[in-house]
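Notes for the one structure printed next.
Left out: one protein chain. Kept in place: all the others.
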Amino acid sequence: MKHRFKNYKVIVVAAMYFSCVFVLAGCGFKDIDKRVFVTGIGIDPAEKEEGGYKVTLKLSLPVASIKSSTGPNYEYLVYEGETLAEAIRILETHTDKILEFGHTKIIVINEELLQENMKDFMDYFVRRSDIQLIAWVAAAKTSAESILRVEPSAESAVSSTLVNFFGSNGTESPFITSTFLYEFRRDMLSDGVDAVLPLVEATEDKKELIVNKSLVVKEKSKPFELTAEQSKYYNTLLNGMSGFSYKAEKEDLTFVINMEKTTVHYKVIMDDGKPTSIKMNVKMIGVIGQSNKNLALNNLKEYDKIAAEAVKKKITDFLTTVQEKNLDPIGFGLRYRTMMLYDKNTISEWQKAYPDLPFDVSVDVALKGTGAIE
Amino acid sequence: MTNSKENPTTPKLMVDLKEQMNPSFDVMLIPLQLEDEVAFLLYLKTAVDGDKLQSIIIKPFFEMKSAQHYGAYIQSSPDLLAIKSEDNIPLELTKGSVLIAVQQNFFLIDVKKVNTSTVQQTLMEPTVYGPQQALSEDILTNLNIIRHRYKEPTLKIEILELKDKTHNDIAIIYDEQTVKPAILKTIQKRIKELDTTLIQSAGELQLYLNGKRFTLFPTLMLTERPDRICYNLDAGKVILMIDGSPHALIAPVVFFDFMVSMEDNYHLFWVTSFTLVLRYFGLITCLTLPALYVAITSYNPDIFRTELALTVAGSRIGVPYPSFIEVLFMLVFMELLTEASIRLPKAISATATTVGGLILGTAATEAALTSNIMIIIVSAVAISSFVIPINEMSFSIRFCRYILLAFTTFFGTVGFILGFLGILMFLINKESFGEPYLKMYWKSRRSEKGVKSE
């Protein structure tokens, strides 16, 4: 009589299975409650020693019951060291749990650090493969630590306010510049374009954060601060951000237009192998948001013209301001480089020519209506 | 009156047979006598149908004019069995035949009493709209059901007898037009080669037909639905039935057969597609979720978005052991619950699930022995494993889950994916009577002729 299976064999296999599970599990096995998530990294210049860094890590602590917890639960680790790697190594000894950088969503850098040796710490973030390349990079006014430490009262348990500013996660506004880590690295290291970072400020009572300015960063020169208005133009021109609103005035008529869609085309006009001017076409579609007078629908064409004139002036203003500083946040240089076969001298030629290039901006505004009232 | 007429000599064969079968109390050897005409009956009282015996064997004897007429009557009975050899007779007697001796001639008539021919309700594979009747435990009733549902002259039924102690009949049913001859031959050969002492149910037969000792996935399908049987007959498969079992076996089967519910044929296209997608989703969930939990919580907590990771981390606060023990612990309890509710009488099983599922689950999280998320996962796994229409497959998948869990625990996330691919590979390499178990079936199979089967 053949047995279907011998029971003891099955038991032996099961026993081996369980013992293997217990013995072998261990390499790389670390439970989630033994890890602590670093959600933000802040870098300031060191206070004690020259050339060093002060690193602030923002740790999100898990809460047992999200529904009943009142607010966010954060912990901050701060340490000064000669290099980033060193400081973070030391910080690992400041907590009983393993630091998990996979959830680092934001890297805040003190604006003072954004002129020299940027490659130095950028290298660390990119080389460390567990830090996301889609972390947001932001510049901080006064100090990165203080920005990270702001805990707005509207914040809920498992979300981070600072992160929600960027990438249209929560709020959407053309004033906010969002820059990924890889984007920052790409634009900073490439010739023909300059990186732009959002500038984060805290209110005086350290309760709220304000993000509406930006910083154009270029290696070996002081970062240039774009005002809120300029940031708005930058974001509209580069990313076609919606929500752009603009005030147009003519004689005694004043109205505000809300742009829904913006498309931008630009090219470098060449003559005889040399760049002669930059041509930019902007198309905007929008509605009127506010007005001091009754508006007639049949006059829309006229309003289009008034608005186009005004926007054109502003855009030209913005472009010449950054041009004067020899900065190129839009990337005209890149566009120029795509227009000819590779040559060693292309870049230096462009750099010579750019500061004096005239801008030729044409704006075309198409208003869809006057809103809910005429 | 001669002596012989008063006490007609019992045929020697019958006497011998009776001797052979003593001391069973139910062996009956009775003479029938009317004037000069004599006949003898030998049967087992417990195996035959008394009424039938009375009405078709005994009563006609007294109504006939002569034993010769009676002999002719018996000979034309539809239940007449051929006597192959004398050794065969005791076996037929035990099956419920009666041996009749008329004028030196012996006849075997089948008057077996079957108490199991009632057709049952579908239990294992219930449908909402399909036929509600399943098979019975009597093979003749079952064959009748099939014949009734599949009225094709090409439907062939071969009966073989098992060589074991039950001597049950096995019916091999197939549609001559659609069946693949090679597969039919393999099945016939396997059945003839069976060498076991006792086979009582279709499930058991399936194990022996497998041809391998350790098997994880069924290579024959067990079903109780006549409509499924006909559906598969039409698809060219071979159906096996064994007397005394309310289930039929379908061979060969492929993996996808186990994911089909008969209900699919009775619904609208999009409804069916939706349920099919749902079923595969259930399959994947039930297979991977526990392993995924270990991979996510213990190896790569950075995969999920931060909010989710923090929620998981939060729910695990205070759980005193590593995640894989937590998973194993909860899974085993879940299996116990399932097992208990199958074995328990129906009236109690509801209580068991309530006590086990609700009270235990809540208490375990309250006591911080498991995380809330774990409870959700375990219940999701339990529910989704019931979505698989054929129970056998659901059992196999339940087992695979542990293999995947072990792989993940050893090797982390890479082990999880590799384990999954490994299980896939195992299924692909498997064969059911020469047919590949798992492969993509495209609409036109003609293009596959280019690939030679090894």
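In this document, chain identifiers A and B correspond to the written order of the chains, with residue numbering beginning at 1 in each.
Just so it is clear, a contact is a pair of C-beta atoms (placed from the backbone, for glycine too) under 8 Å apart; a residue touches a chain by one contact, two chains touch by 3 or more.
We adopt the following convention: contacts and distances are computed from a predicted model.
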Given "Xanthine dehydrogenase YagT iron-sulfur-binding subunit", "hydrogenase (acceptor)", "MFS transporter permease" or "Amidohydrolase, imidazolonepropionase", the protein name in the UniProt record of the chain not shown would be "MFS transporter permease"
Considering the complete complex, of B:Ile30, B:Leu198, B:Leu278 or B:Val414, the missing chain is touched by B:Val414
Which of A:Glu86, A:Glu183, A:Glu229 or A:Asp317 touches the missing chain? It is A:Glu183
Missing-chain contact among B:Ala72, B:Val355 or B:Leu424 belongs to B:Leu424
In the full complex, chain A touches the hidden chain through residues 27-28, 30, 126, 129-130, 132-134, 167-169, 180, 182-183, 185-187, 189-191, 239, 331, 334-335, 337-338, 340-342
In the full complex, chain B touches the hidden chain through residues 299-300, 302-306, 308, 407, 410-415, 417-419, 421-422, 424-426, 428-429, 436, 438-440, 447, 449-454
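By definition in this document, only the chains that are shown with their structure count from here on.
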Chain-centre distance (mean CA atoms) for chain A and chain B, in whole Å, is 63
The chain B residues in contact with chain A across the complex are 195-197, 207, 213-214, 296-302, 306-307, 309-319, 322-324, 328, 402, 406, 409-410, 412
Listed in rising order, chain A residues that touch chain B in their complex are 1-2, 4-5, 17, 20-21, 24-25, 28-33, 35, 37, 39, 60, 62-66, 100, 102-103, 105, 130, 158-160
